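Omission of a single protein chain aside, the complex is shown with its protein chains in their original locations.
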Amino acid sequence: MVRLRKLALCAPLLAALALVGCASEGGGIQSQKLNGVKSRGKLLCGVDGKLPGFSFVNPDGSYSGLDVDVCRAVAAATLGDPSKVEYRDLNSSERFAALASGEIDLLSRNTTYTLSRDASGGNGLSFAPTVFYDGQGVMAPKAAGINSLKDLAGKPICVESGTTTELNLADRMREIKATYTPLKFQTGDQTYAAYLQGRCVAVTSDRSQLAAKRTSFPDPAGHVLLPEVLSKEPLTPVTVNADPGWADAVRWTIYALMQAEELGITQANIDTKVAEAKANPNQADLRRFLGVEGDFGKQLGLPADFVVQAVKAVGNYGELFERNVGQGSKLKLERGLNRQWSDGGLIYSPPFR
Amino acid sequence: MNSPSLSFARLRRELFATPLDGVITLALVGFLLAVGTAFLRWMLFQAEWAVIQANTTLFAVGRYPIEQQWRLWLLTVLLAAATGLSWGLLRGKGSWPRNDQLTAVILIALAVFGSWGLKLELPIQLRWWGITALLLVVRWAAGRWSQALPAPLLRLVPLVWPVLYLVGMVLISGGLGLMRVPPGEWGGLLLTLLEASFAILLCFPLGVLLALGRRSELPLLRWGSVLYIEFIRGAPLITLLFLGQNILGFLLPGGLAPDRVWRAAWVLTFFAAAYVAEAVRSGLVALPPGQLEAARSLGLPMHQALIHVVLPQAMRVALPATVGQFITLLQDTTLLSLIGLLDLLGTARTVMANPEFLGKNAEVYLVLAVLFWCCCAALGLGSRALETRLNPLAPSKA
Partner (left out) sequence: MATPAVTPWWRNRRLIPWLVQGVAGLLVLVVVAFLVGNLVRNLTNAGLLLSWSWLRNPAGFDVSETLLPFNAELPYWRALLAGLVNTLRVVLAGLIGATVLGTLIGVAAFSSNGLLRRLARVYVELIRNIPLLLQLVFWYFVVFLALPGGEQAIQLPGVVLAKSGLYLGKPELINGVWQGQLRLTVEFGALLTGLVVYTAAFIAEVVRGGVASVPPGQWEASRSLGLTPLQTLQRIVLPQALRVIVPGLNSQYISLAKNSSLAVACGYSDLYSVAETTLNQTGRAVEVVLILLGSYLVIDLLISALMNGVNSWVQIKER
């Protein structure tokens, strides 16, 4: 039959495609992202979109959450308007390709900072400061009588595919020499649906995410988080390696939110602080930070008042945390590791100098 | 008149002709009864339809901004009017054949009981009644006065559809003074129908060109078409969608890649075109080569011979397979949910992630299945009707 021969024709085509690219080197690296965002007048931000507390859609169609506020802060710093963001819902397996291909400028989607994702020989990404220090946990129904990881030997565990969670689970189970069956799903909603239907005995993810999801279960008290923390999960916004200028702009916008908390600058008092700084030439630190004096903004390619814009838009880091995942939210997570360094936490902004 | 004994005899012949037949019939009846009662019991007593009733807007249009939804209502009204017009003119002579009466009754029943069953708010229920009434009135009027209209005007009527499509696109996406609604906010049935109709409209001409290319005498054209068709037909749609979402961005200069919604629409188009090409080719193959030669020897240039002689005949043969492809295409839009777009199935999945409606899978999937079934079956029926109309042996055609 003819079809066989014709089909076979496609094989060399594929082979040829595979060889392309070994052919030539591209030109020099140019930093264009920041200019691109400015000329477009809009920040393209990749988010999860289905994760309570971090990014989700309100009934009126707008986005909210900690990850979303990072996007809004960056938009405010670069464009002077936090609403100039176009959000893209991405699942965990398409997020890096979306970033690498330039479909989004900034990935703010509870992404764990790891070596292989950062390295040029790996995913070639560039990580901004961590905005949420998390750890991987395991959740199981109370009735199942599971108290530690060891009890999960031989049992099915639900996990979202393509996440560091999946890899950590494999590592830990190997460490304690327990065989198990990973049941992998493409999206979080499927993972939790299968867990709730009893297909797996436990579900694993970041502890904050498990806590967030549990609040939406029909019977939140019927599920327990195991005491073990499987890994460190520093959740961090990401840009591409190839554009250091843009990475710096994002990095220092986020540091600005942290520094603002340290200096006691809030969404409510920012205007008075600016007026104060303008009136008092002796407060050099504050004047530089708020862009009243010096050229920090210019050095980053941002407006002089980028800090003011960002804080005005979303508040300082502490406010952002409490509003989205802390006491001001349904999740009621403790600050824990996410306290300022001066309170014994890990949130630490390098000096604005 | 059917006498009872006669139908009884027929029943016996149909169902109990041999002992084996009798056993099969009894087994099947038992099976149907068991399934039917179980299903009815579930539907009436166990199922909770609030998951559908509370989310009708999401299922219909996704995250389309509420204050802009009047545009979609306007579009629905225009669509109803155009459907009524085409329907009436197609029948003509003010006649109402039995099938039309049946369709009208079904439409009215849908408008009344459908909006009642979905617990729509009263104003919205009234809108649906109004739209249905409009459709039927326009159909009646168009059928009544079709003879009175001048022929050239009648010939312009089919043009209503492409114009309406363009108007619809503007209404949906904005521009020309309307507020822009980015594709990311289209969802549900709106997105499904939009992607399917876009791909159906564009894949057809593309498929015809590919089919002609494959039959061409020019080797470069022929092998190019063959390579394209076989490459596409050898790959699962999901890998191509994946390619469109993840690699297209690398192929175009930064930022030039279209929105994800449009990317998916183009992938669907290019995918379906290869299959339509094969359907059309089967029509071309069935045509005796003498047709083209005769047309050419009459002095028609190649493109005219193709358009006026070859393609109309080939399409008659290719029609069922082509429409079958369109139906598949409509079903394939569900794959968009796998690449994170909020089509009907994608919307369903976000709805089921809502804690209030956790575990209501069966209800949602059942409703989606009924919706898709109706759309696909309607397309299939339409194609069969068109087939009989295009049949050269049918008496009516001039």
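Quick notes on this one:
Order as written gives the chain letters A and B; numbering starts at 1 within each chain.
Definition applied: a residue touches a chain if its C-beta (ideal position, glycine included) is under 8 Å from a C-beta of that chain, and two chains touch if they have at least 3 such contacts.
Since this is a predicted model, take the numbers as computed values, not measurements.
Residue in contact with the omitted chain (choice from A:Leu43, A:Leu149, A:Leu210 or A:Ala242): A:Ala242. Residue A:Thr181 is the one among A:Thr181, A:Asn269 or A:Gln327 that touches the chain missing from this view. Which of B:Ala54, B:Ile124, B:Ala235 or B:Leu386 touches the hidden chain is settled by the complete complex: it is B:Ala235. By the touch rule set out above, subunit B reaches the unshown chain at residues 14-15, 17-18, 21, 24-25, 28-29, 217-221, 224, 233-239, 242-243, 246-247, 249-254, 327, 331-335, 337-338, 345, 361-362, 365, 368-369, 372-373, 376-377, 380. One chain of the complex is left out; on subunit A, the residues touching it are 1, 3-4, 7-8, 10-11, 14, 17-18, 20-27, 29, 92-93, 96-97, 100-102, 116-117, 120-124, 144, 154-156, 161-163, 166-167, 170-171, 174, 180-186, 190, 193-194, 197-199, 201, 240-242.
We take it that only the chains that are shown with their structure count from here on.
Taking each chain's centre as the average of its CA atoms, subunit A and subunit B sit 40 Å apart.
Across the complex, subunit A is touched by residues 63, 65-66, 182, 184-185, 226-227, 230-231, 234, 245-250, 254-255, 257, 260, 338-340, 342, 349-350, 352-353, 355, 358-359, 361 of subunit B. Against subunit B, in their complex, subunit A makes its touches with residues 3, 6-7, 9-10, 13, 32, 36, 40, 50, 57, 60-61, 86-91, 94, 97-98, 100-103, 186-190, 192-193, 196-197, 215-218.
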